[in-house]
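Here the complex is missing one protein chain, while the rest keep their positions.
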Amino acid sequence: MREHRKKTKQRLGIRLWLSGGWLLVLIAIALLAPWISPKNPLEQDLFAARLPPFWMAGAEPGFWLGTDSLGRDVLSRILEGSRIALLVAFIAGTATCLIGATLGMIAGFYRGWADRIISRFVDIWMAFPPVLFAILLVAVIGTGLTSIIIAIVVIDWTRFCRVVRAEAMTQGQMDYVASAQVAGQKRFGIMIAEILPNVIPTIVALLTLEMGIAIIVETILSFVNLSISSDAPTWGGMIAEGRTSIYQAWWVLIFPLIVLFLTVLSFSQFGEGLKDRYDPVLR
Amino acid sequence: MSIDCPVYQVQNLHLSLADMTQKSFFGSAPQINILKDISFDIMKGEVLGIVGGSGSGKSTLGRTMIRLLEPSQGRIFFEGQDITHLPEENLRPLRHRFQMIFQDPMSSLNPRRKVGRIIEGPLKLHGFDRISERMAEALDLVGLPRSFQGRYPHELSGGQRQRVGIARAIATRPDFILADEIVSGLDVSSQAQVLNLLADLVRELGLTLAFISHDLAVIRRLCSRVLVLKHGQIVELSTTERLFEAPSSDYTRELLNAIPLPDPDQIWATN
Amino acid sequence: MMKPFLSIKNLTVSLKSSKEPLLRSVSLDLAAGNVLGLVGESGAGKSMIGKAILGILPQAVEITAGEIWLNDQELLRKPAKERRKFIGASTALIPQDPLTALNPSRRIGPQITERLVDILDWKKDAALARALELLNEVQIPDPERVMHSYPHEISGGMRQRILIASAFAANPKLIIADEPTTALDVTVQKQILHLIADLQARHQTSLLFVTHDLGVVSKVCQHLSVLYAGKVIEASEIRDFFKNPKHPYSRALLAATPKYNDPASSLTPVPEEVIAEVEAEIFAPRTECSHVN
Partner (left out) sequence: MSLFPTIFLRLLTTLITLFGVAVIIFVIIRVVPGNPIAMMLPPGATDADIQRLQALYGFDKSILEQFLIWISDVVRGDFGTSISLRQPVLNLVLERLPATLELSIIALILAVAIGLTLAITGTRLRGSRFESLIDMTNGIALSLPDFLWALLLILLFGVLWPLFHISGRISPALDLPFTSQFYLFESLLRLRLDLSLDLLSHMFMPALAMAIPLAAIIGQLLKQSLKETMHLDYVTLSRTKGYSENHVIIREALPNAILPTLTLIGVQFTFLIGGTVIIERLFSYEGLGNMAIDAVINRDLPLIQGIVILFALIFTLVNLIVDMSYALLNPRLRHA
């Protein structure tokens, strides 16, 4: 059995390192963006509009990944866009996780009225189409980073709540909970000391997944031009613009899309990788 | 508490639970009474066997005695104090004096806590001193190496996990321990080891035990008195010797005759 | 001795991943109309033998050596489709847990008759009549209603009777009972064991009975094989075994088995040295085991 487990551990390790590696690169880019981006992301130059990436004919040196219809450098805008993406991911992701997981724990462990009320709210929330709800919220509150974060939290807390509640309920029926009660532990103490450690692996996996989803929601919002602020470059803004000029300048859409693709994928796989690596039960 | 006062006095105990499967929307669910007018005492140092088929209510009786469930009628005295409807806050200080060992070693140990911290749990809660010392002592008493305190439950065998459950129960030196079918999930050889261990602990620490099992042979090995339950009622309560030599109730006789002994010549016809 | 209906020769089964052997060249014979008990603690591999015969080994395990002869036909060399049909026609299984052994979303009737019609090509009404006949034989009240009802409407003990009826219905030559009464109450277990013994005698079916309980073996079997860590460490006739078991591990197992009428020699733990000896014997180079007669 020893050799068999080592093989699976390697395979999981790769997933952790690849996704972790990409995220680290991204964080480095976000921190160093102003210094490392070749061009000023906001500087427009109509003469250099829609230049193809460097390897294609008609490319201009210095514009590695080409320019968009207003002549702005695609590469620099991607680097700059990573700041907002990560900012939204970390803040919105963690906030959603804290609110959703707490409500889920309370509903799943204490059951009774708390469970009924929270579950009723979850049902109502799930009746709203999430994207429409987000767009409506931002439109009403007004654009800006805080309103986007509020929108993400208000929509996605139910994802955490549902999963954590189910997990807390199954763990609640195990004998070690009754044993803690027999040992004289208070209900709240049992939730924190006994149930929480068993739910944390799931929460960690969901947290990183949520960070990826937060970026997607931010991208969708900027796609329907409700993004953070009209001029700041965001991946969503670039994708929206790329979509309209897809036949003339496909590279304006492809590169931010690839970066977005890798980031969201890394976020979801990183959580799973962490869980497989550090969860004592799975080791 | 005077010496001759029994550890447990159970008087006319009734318990009924709501049968959620039949719950209609309007009225509350019909009640099924699981324990019907149960009365018995447990003296200090005694090992009382509680035996019965599945659905006899033996597990429910055990959980009611240590107040994981609240009885509907009747009274329960623990060392002279009425704990029948004592609220949880007042019960808490008493809790370390009656502990429980669970049947399923897989679900009774927190999978993400190390063995050492599992045993220390009750000790910390009740403010015992020399906690890690007491934990190490408990590991020695159940015959597990002290190095096991750094391991996780899933790294141990079934028999070893059951010993951790026992170590946790005896760590606070309780006056009473409830053992609920603790060997049913184990192989014959680890069953024998765990039962021997328990018998030594009863002698060494002067424990008082209630031992729940469906297996009469296990009961005979360990218990001084036996209480036979059928559908929530006591059908027989007598010393172990008398129960095996001259069982008074038909149900006990039926139980005894049903057990296949490892002897081809045993007459075992269906009655 | 009658020609054995089932004969297993040096069957070796091991984990695909780590090549760790679960059965170490197991050999045993079962004469027609006879009952052989396979005894051992969990992990000894006793039910693995049954699974190997029926071809229902778990995914992570494979047969690496040995032969299985059933009614003079070697199973492992047969092409899969032919083997599957042959096993389906000539053997049957009585499973352990009655609660999960009947398909919850299908009525009981077809679950008994489908094999007769699909695999044995019986006519529909012949299969129906056979099913009703067997349900009577296992003393099931009102068999018509039971045929039309769903498994969740029937008690555990009753379901085990239905499974036994279903096994005998195809009048197989070999039945494998894999711990059929472990999940039942002791009083219900007694009725079920008597039922299995009566039906086995009446239909003269060879029966391979897997259990960890030496008491059950003494009541139902004529011969037994004791297994430890995938190896047959003793095989003998029932009375000889219980009078004087030859292998030290068998003796220790007997002493460890709970006996309510003799507390002195009941539940005594298996001594360390016996474990060491049997382990040495198993992992030592392959010497012919003296205790197998």
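Here the chain labels run A, B and C in written order, and each chain numbers its own residues starting at 1.
Rule of thumb we're sticking to: contacts are C-beta pairs under 8 Å (C-beta built on N, C-alpha and C of every residue); 3 or more make two chains touch, one makes a residue touch a chain.
Source: prediction; values computed, not measured.
Summary of contacts with the chain left out: across A:130, A:184 or A:233, the touching residue is A:130. Residues of subunit C in contact with the chain left out of this view: 16, 54-56, 59-60, 81, 84-89, 91-93, 95-97, 100-106, 111, 114-115, 118-119, 150, 152-153, 163.
By the touch rule set out above, subunit A reaches the unshown chain at residues 11, 120-121, 123-124, 126-132, 135-137, 139-142, 209, 212-213, 216, 219-220, 223-224, 226, 239, 243, 246-247, 250, 253-254, 257, 260-261, 264-265, 267-269, 272.
Note that only the chains that are shown with their structure count from here on.
Of all chain pairs in this entry, the one linked by the most C-beta contacts is B-C. Set against the Cα centre of subunit B, the chain with the most distant centre is A. For the pair subunit B and subunit C, the distance between C-alpha centroids works out to 34 Å. Annotation: 49 Å between the Cα-based centres of subunit A and subunit B. Residues 174-176, 178-186, 189, 193-194, 197-198, 279-281 of subunit A are the ones touching subunit B in the complex. Within the complex formed with subunit B, the subunit C residues making contact are 41-42, 185-187, 189-191, 193-194, 212-219, 238-239, 242, 252-254, 256-261, 263, 266-270.
In the complex of the two chains, the subunit B residues touching subunit C come out as 53-54, 187-189, 191-193, 195-196, 214-221, 244, 254-264, 266, 268, 270.
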